[in-house]
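First the structure, which I've put down as structure tokens, then a few questions once you've had a look.
FYI, not all chains are in this one, though none of them got moved.
Every chain is named by a letter (A, B and C) in the order it is written, and numbering of its residues begins at 1.
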Amino acid sequence: MKPEIWHQLGVKDQEFEMIVNILGREPNYVELSMYSVMWSEHCSYKNSKNTLKLFPTENERILLGPGENAGIVDIGDGLAVVFKVESHNHPSAIEPYQGAATGVGGIIRDIFTMGARPVALLNSLRFGPLEDAKIRWLFGGVVSGIAGYGNCIGIPTVGGEVYFDGSYSGNPLVNVMCVGIMDQEKISLGQAKGTGNSVILVGARTGRDGIHGVTFASEELGEESEEKRPAVQVGDPFMEKLLIEACLELIDMGVIVGIQDLGGAGLTCATSEMASRAGTGMEIDISLVPRREEGMLPFEVMISESQERMLLVVEKESEELVKKVFDRWELSATVIGRVTDDKMVRVKEKGEVVAEMPAKSLADEAPVYCPEMKTPSYIEEVCRLTHSKIPEPADPEEVFLKIITSPNIASKEWVYRQYDHMVRTCTVVLPGSDAAVLRIRGTKRGIAVTIDGNGRYAYLDPYLGGITAVAEAARNLVCTGAEPLAVTDCLNFGNPEKPEIFWQFYKAVEGMSKACQEFNTPVVGGNVSFYNETAKGAIFPTPVVGMVGLLEDLDQRCTIDYKEEGDHILLAGQGEPTAGGSEYLSIIHDLLEGCPPEIDLEQEIKFQNFILEAIRAGLVSSAHDLSQGGLAVALAEGCFKNSLGVQVKLSAERDIRWDILLFGEVQSRAVLSIKPDKYIEIMELADKKGVPLKQIGEVKGKDFNLEVTGPEMRKAINLPLEEIIEKWRGAIECMMEL
Amino acid sequence: MKFGVVVFPGSNCDLDSYYMVKDVLKQPVEYLWHRDKDLKGVDCVILPGGFTYGDYLRPGAIAGFSPLVESVKEFAHKGGLVLGICNGFQVLTEAGLLPGALYLNISLQFRCVFTYLKVENNRTPFTNLTEDRALKIPVAHGDGNYYADPETLTELEKNGRIVFRYCNPEGEVTKEANPNGSLDNIAGICNEKGNVLGMMPHPERAGEELLGSDDGKIIFDSILKFWGEN
Amino acid sequence: MWKAKIQVTLKKSVLDPQGATVEKALKALGYDNIGDVRVGKYLEVVVEGKDNEEVEEQVVEMCQRLLTNPVIEDYTFEVTEV
């Protein structure tokens, strides 16, 4: 075999040698193709595996950590929550609708594979600036693709985030998360147990789509990406809806021995992983695989990434039952092989062996690399931000309006009104709050779900950025009254073979791990997306954190909106707002510099404990953490839903500048509103918990009225709420109509 | 009173209607499978929302041909109560049980938002308990833009067959209150006899305060009252 | 074997929001010399039949029963032998 052949498949020379060693001979083309997809970064995590070991993955609630298709966490009452996030960045960059749609389809399969009913979707999106028509096409397409798939399949999309920044112009990020609820007794695994058991392929027919899709995901986007276009597929949410029903019905009947979805690397991945996990082998005959196209070669069948397919392992006697159930749902189910005991994946075509290799070697024995690391040179420069570089703006109202209409801060209603966020009638806190809350039927409980990340922070300081991504997610849950349980993450970075990029990656994971440890929220699964680069450079390092929390009593939930005129507004927590890495600095001063807000994890934990306890004790009418846009934005966001104005007076103690006080960003802080008669009780609680808390204003009138006074200084924002709401709500829509 | 919720391939609000009847209304309810002909003796058939057959070709088009819909037609002709919600409404128009058609929202986008409904006819079996105020009930659809030719429209108007129109919270029928471009803000219509109602908004999603509104329950309570009196 | 190519458009009396949006987008790209954009559906169906006439008859029937909604849509089609 000529080196060109393996090079073309992205197999390195030393990797080819490893394959020869494993097989004791040269691989044939089918085998080489199978190794190439399984050993790609996307499937094997060969560059990230070692680093990911930093993550804590266990505690008393974790029923299943990373390794299977998704992690499982105990939520009491014999129930468990299952969740995972996945990226579909590269396909979305060239076909936004279908790229995003098939991303949603893929992550849903990961959830119901485990035996869980998918109950919620979230998404985390990054694009370049909306002034660019191509970006608007991408953004519009991605959102309607997520809507198209999620709405059709009937799983509510209940939350997410969108940021716009030049670093994502050529390489948007599309991360989707799915959450499922299951009976703990129904956990099903991707394991091919039981020699002689039948292997059944169900769902869509196999076509040539997505051939070398995983290799595509493991490369930088360049001119040639256009050539690999067929790597994008069309999703069929209708078929997947039927698949969910049929698979869950069979799982419920207890006839499934093992089950796995076909995602990246298709049949190759499903057969080898299922066999490897169970310590068995698998033999299939691909001439039995239902095809969509004629003349497909064996290697094409083995690595095709056609969507909406699953692989089942059942006892021979159950074959007929499986077929019956699938038939009822108008789906096909075809026996294509059986489980063997020789630990080999053996692929036949009409009885003739076309590929044969140890299952483990494909699934678990990819080479592991420890890429080099080097601190990027920009890191030192960006730290040198001083206030003298930030001219003091003249008009606070003008600044405020600019920030509130920045697409990063403006209402995301344009996005989530396209998503059915109510189907299944369990969404009790709808999009627009810090986290969405879902009820769990038949119990008093609820879960809160959120997804968060801040690429700008992570760019300026990946370690701190990693910590704060976790802290912000946890804070968002706590503000709805939920106790954070566990994390799933999506790590979006550039090319890991570049030492500066790998340094960002390593530092971010280190930070996240530290935070997850401190919060006791283990990582139960996730996804790494490297090579998010174009000729113009890498994206911001963007670790995204998906988190699930538990409300023991749904009646104790809390939202961000003020409830009643006359309520007091309090500011909780401590920490100094900073301009570093803030939206203010970016929008008003066009600077990307400074240190992102510091965080003291011990303080943060105290702070979160206090908020949670106060909410549970019924002392709090609304709670909202400070994040992008700082205090001014957090105060305003509470006004929007019920059109209730505020009157807030702040005094700038020390010599902090008013613009930084209002718009600077900070960790470990939240705006609370309370009934006046709860004042003493909540102050006492804060005192007991060691968390600073002070009253800064009250809910009043129809204006947004915010005043800062200090030694020889008085600045005020005084605007009719109606005007603010209109501008905030319409900002993204306005830009999309350009 | 016994309810039946039809399940087509791709229905996804079947569960919501089911729980609405079972847990909120506390009435017996059964699923009805699209391939069957048997209505299991139910007193009211609900065609739920969702994406039957993926909404491929046209929403509701393929489902309109299922054996169960044949039975529903017979049932309706005999005066049985039929409630089509969202995709269920689309199935009813495609199957010829209600006039007109529902097509692409004027925004070209799916819309999931709370809307307000003005009740134009409170003498139907579905609205007899409504009072003189707008009902807060959400929509969630991509094809809710109602169209009928002018003659049909006049006929609907004249005979009180326009049951709901989108309005603002104050009850005024305005352009801004229309989420999909529907002709004359039409949100729901009934057949001549009034026993078949199709509506785009989802009353089953507004059955409990917890979900942001319980105005949808009034529609189900009306059905119960009508059935009790007949 | 015959191939039917079917064009489905919204009736002239029915507002075509997609057409209007595409027209706006084309004009925004600088195509000022265009107008009257309509967006509809295009279907291809391969039909086995003995002659053109038989096939055409069947296509009409399929269009009327399932493929189009006569309340809002018109259609045209061609049948060619393949």
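Brief remarks follow.
Methods note: contacts are C-beta pairs under 8 Å (C-beta built on N, C-alpha and C of every residue); 3 or more make two chains touch, one makes a residue touch a chain.
All figures in this text were calculated on a predicted structure; none of them were measured in a lab.
Copy numbers of the protein chains across the entire complex in this file follow the formula A x1, B x1, C x2, with one of each shown.
Here is the rule we use: only the chains that are shown with their structure count from here on.
Note on chain placement: the centre of subunit A and the centre of subunit C lie 41 Å apart, centres being C-alpha means.
Put simply, the C-alpha centre of subunit B and that of subunit C have 30 angstrom between them.
Spacing of subunit A relative to subunit B, judged by their CA centroids, is 36 angstrom.
Residues of subunit B in contact with at least two other chains: none. Within subunit C, no positions touching two or more other chains are listed.
Contact residues of subunit C toward subunit B in the complex are 10, 13-15, 17-18, 21, 66-67, 69, 71-72. Residues of subunit A touching subunit B in their complex: 144, 147-148, 151-154, 236-239, 241-242, 329-330, 416-425, 427-428, 430, 439, 441, 554. If you check the complex, the residues on subunit B that touch subunit A are 9-10, 12-13, 15-16, 19-20, 49-51, 53-56, 109-113, 138, 140, 142, 202, 204-205, 207, 210-212.
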